[in-house]
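Please read the structure below before turning to the comments.
Only one protein chain is missing; all other protein chains are in place.
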Amino acid sequence: MSTTDAPDQTESEGHAHPTPKQYVNIAIVLAVLTALEVSTYFLDFGTIAIPMLVVLMVVKFLYVAGWFMHLKFDSPIFSRLMYTGLAFALVLYAVMAIVTLFDHAPTI
Amino acid sequence: MSTDVATTTLGIDHRKLGMWTFLGSEFLFFGAFVSAYLLYLDTTAGGPGVEIFDIPFTSISSFVLLMSSLTMVLAHHAHTKGDMRRMRMWILATAGQGAVFLGGQVFEFNVFFREGLELSTSPFASSFYVLTGFHGLHVFVGILLLSSLYVLSLTGKIKPNQDVKTEMIGLYWHFVDIIWVVIFTVVYLIPEIAVIG
Partner (left out) sequence: MSSTTTERKGYSGRPRKLDGFTGWLTTTDHKKIGIMYFLTVLVFFALGGFESGFIRWQLAQAEQSVLTEEIYNQFFTMHGITMVFLVVMPLSAAFFNYLIPLMIGARDVAFPRLNAFSYWAYLFGGLFLYSSFALGGAPNGSWVGYAPLSTDAVSNMAFYAVGINILGVSSLAAAVNFIVTILNMRAPGMTFMRMPVFIWMALVTNFLLLFALPIIAVALFMLNIDAVFGGQFFEPATGGDPVLYQHLFWLFGHPEVYIMILPAMGIISEILPVNARKPLFGYAAVVFAGAAIGFIGFGVWAHHMFTSAIGPVARSAFALSTMFIAVPTGIKIFNWVFTMWGGKLRFNTPMLFSIGFVSMFTIGGLSGVTHAIVPHNAQQHDTYYVVAHFHYVLFGGALFGLIAGIYFWFPKVTGKMMSEKLGKLHFWTWLLGFNLTFGPMHLSGLLGQPRRTAVLPGELGATVELYNLLSSLGFVVLFGSALVFLYNLITSVKRGEAAGDDPWDARTLEWITPSPTPYENFHVIPTVTHRDEFWHRKYAEDEAGRAIPVPAGASEDHDAAADHDEHIHMPDPSYWPLVQTLGFFPFGYGLVFGNFWLIGVGLAWLVIGLYGWIIEPVAEGDDDDPEDHTPTSGARATATAH
């Protein structure tokens, strides 16, 4: 009876389901990344500090989203929903910030 | 109405699809507050600015929240195995860590308040408090959801074969954690370097 794109699985989980051990490993990675982030407060990384923090943030984000939130193993539609919202937010607010930072008194 | 995946068009549970749809919109919500905060980083009206932050303290509470995602996912895993006792244990751990995080936030806010950073001090102050305040509110709601999960699994409303419910609440909890991953970097760490050096 199932119609269009119903995949061939029974429940919502994919076939690859992380084990508790894998989850703990991810948590350890996240902890290490956090320690690296915090170290920027104590150590002077110079000009790479801010780009490094951005990269670390993104990596942590992807780990939590991909593994803990199971996006890596689930139907792609979930990823699309999340990343669409995220993309809209990033683009719209970046434009807003740029316009606000560069606004002048009216020339007309 | 059956939400059984076998009868849905895309083969996924309505509730899970609904939660992801909602989470997509939440980025727009938090994004606006983050943008306002960044625009007002220097607008301190003579009052305290980012120098008031206690990075080591906030790092600890951030770490606690991050680890609560681990216990959350372990709770869901236990549920998928039908082990409700273990699931409840991990749920309690998650909610507990969330409460510790919130306690840290409340403490932090109190310290800032005493040091002269109030909601009405400056645009910087308002955007800081409201952004982290709304995040804290989301954590609080999450703790309510987790407590309900705990209690309702005891009363039998949450059954061993219904792990999608724990999964759904887990998604919300991880999302709140992800937002904090962003806030910790963008609100605390980067401004520390950019403004103070």
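Order of writing sets the labels: A and B. Residues in every chain begin at 1.
Note that in this section a residue touches a chain if its C-beta (ideal position, glycine included) is under 8 Å from a C-beta of that chain, and two chains touch if they have at least 3 such contacts.
Just so it is clear, the model here is predicted, and its values are computed rather than measured.
Partners of the chain left out, restricted to shown chains and counted across the full complex, are A, B. Interface with the hidden chain, as seen from chain A, comprises residues 1-4, 77, 85, 88, 92, 96, 99-100, 102-108.
Mapped onto chain B, the interface with the missing chain covers residues 1-4, 8-10, 12, 14, 17-18, 21-22, 24-26, 28-29, 32-33, 36, 39-40, 43-45, 118-123, 125-127, 130, 134, 144, 148, 152, 156-157, 159, 161-162.
FYI, only the chains that are shown with their structure count from here on.
Taking each chain's centre as the average of its CA atoms, chain A and chain B sit 14 Å apart. Chain contact summary for the complex, chain B toward chain A: residues 5-13, 16-17, 20-21, 23-28, 30-32, 34-35, 38-39, 55-56, 59, 62-63, 66-67, 69-70, 72-74, 77, 80, 164, 167, 170-171, 174-175, 177-178, 181-182, 184-186, 189-190, 192-194.
Residue ranges of chain A in contact with chain B, taken from their complex: 1-7, 9-13, 17, 20, 23-24, 26-27, 30-31, 34, 37-38, 40-41, 49-50, 53-54, 56-57, 60-61, 64-65, 67-70, 75, 77-78, 81-82, 84-86, 88-90, 92-93, 96-97, 100-101.
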